[in-house]
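Have a look at the structure below before the remarks.
One protein chain is absent from this view; the other protein chains keep their places.
Chain lettering (A and B) follows the sequence in which the chains are written, and residue indices restart at 1 in each chain.
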Amino acid sequence: MASGGEKREKNNPSGDQKEKKRKESILDLSKYLEKTIRVKFAGGREASGILKGYDPLLNLVLDNTSEYLRDPDDPYKLTDDTRELGLVVCRGTSVVLICPMDGMESIQNPFIAQD
Amino acid sequence: MLPLSLLRTAQNHPMLVELKNGETYNGHLVSCDNWMNINLREVICTSRDGDKFWRMPECYIRGSTIKYLRIPDEVIDMVKEETVVKNRGRGDMKGGRGGQNQRNRPAARGNFGGRGGKAGGQGGRNPHLKKNLNHNK
């Protein structure tokens, strides 16, 4: 799998290396193993869980998974409710976004603050 | 010029990404691939109606879910310099793949530098962001 190294492209701008790098994934999921990640899916579902395993197609194994339930009227609007799913396999093709839960926080509008 | 060459050149620059689901992500582009999958860092996520915001240290976004990306204006000039040479042999699809001999200038932080532009114009789904971008000049 990918190593974190390819992200440091600014340090090796040589063409050959870039060509090589493009063959491997830009996402190194190993850094999230045993850590809680947030996953968003096509269609609007969102879940978080401890990453137990993955493959290059982005199929994921998550443990202690919570799904964030959504507003029945607006499938893209999350509510505060969750439901526990336990151990799940997430299909890679429907994964839209992955981020670590550690450091993710809900904040006030940061754009108004700059005004 | 190929869109993905521009995107590659935009690495280490701030950008705004709108997904097909309407969410927007503001962050610095860390890396991207030929499928337009991207890694962002120091991200602010805005919900589709612009009323909720999250900060995330980093995130990975699948390219196929992207609607569009807003890139700082100056990035396009940085591509030209790289691909003009390569593109002389046009007609060859790989010609523009460029990104080689990439010059890495420091990112123009937090500046989308809208060329000209009416401040505070609203529209689309995310007035806060648009406003912010205009203000950032």
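In this text, a residue touches a chain if its C-beta (ideal position, glycine included) is under 8 Å from a C-beta of that chain, and two chains touch if they have at least 3 such contacts.
By definition in this document, contacts and distances are computed from a predicted model.
According to UniProt, the chain absent from the figure is "U6 snRNA-associated Sm-like protein LSm8", selected among "LAMI_0B02960g1_1", "General transcription and DNA repair factor IIH subunit TFB4", "Proteasome subunit beta" or "U6 snRNA-associated Sm-like protein LSm8". Taking the full assembly into account, the omitted chain touches B. Although one chain is not drawn, its touching partners on chain B can still be listed: residues 1-7, 20, 36, 63-64, 66-73, 75-76, 93, 96, 112-118, 121-124, 130, 133-134.
Rule of thumb we're sticking to: only the chains that are shown with their structure count from here on.
Distance from the chain A centre to the chain B centre is 19 Å, each centre being the mean of its Cα atoms.
Every residue of chain A that touches chain B in the complex is listed here, in rising order: 6-7, 9-10, 13-15, 18, 22, 25-27, 38, 42, 44, 58, 76-77, 95-100, 102-112, 114-115. The residues of chain B lying in touch with chain A in their complex are 8, 11-12, 19, 21-22, 30-34, 37-39, 43-44, 47-49, 52-62, 65, 99-104, 128-129, 131-132, 135-136.
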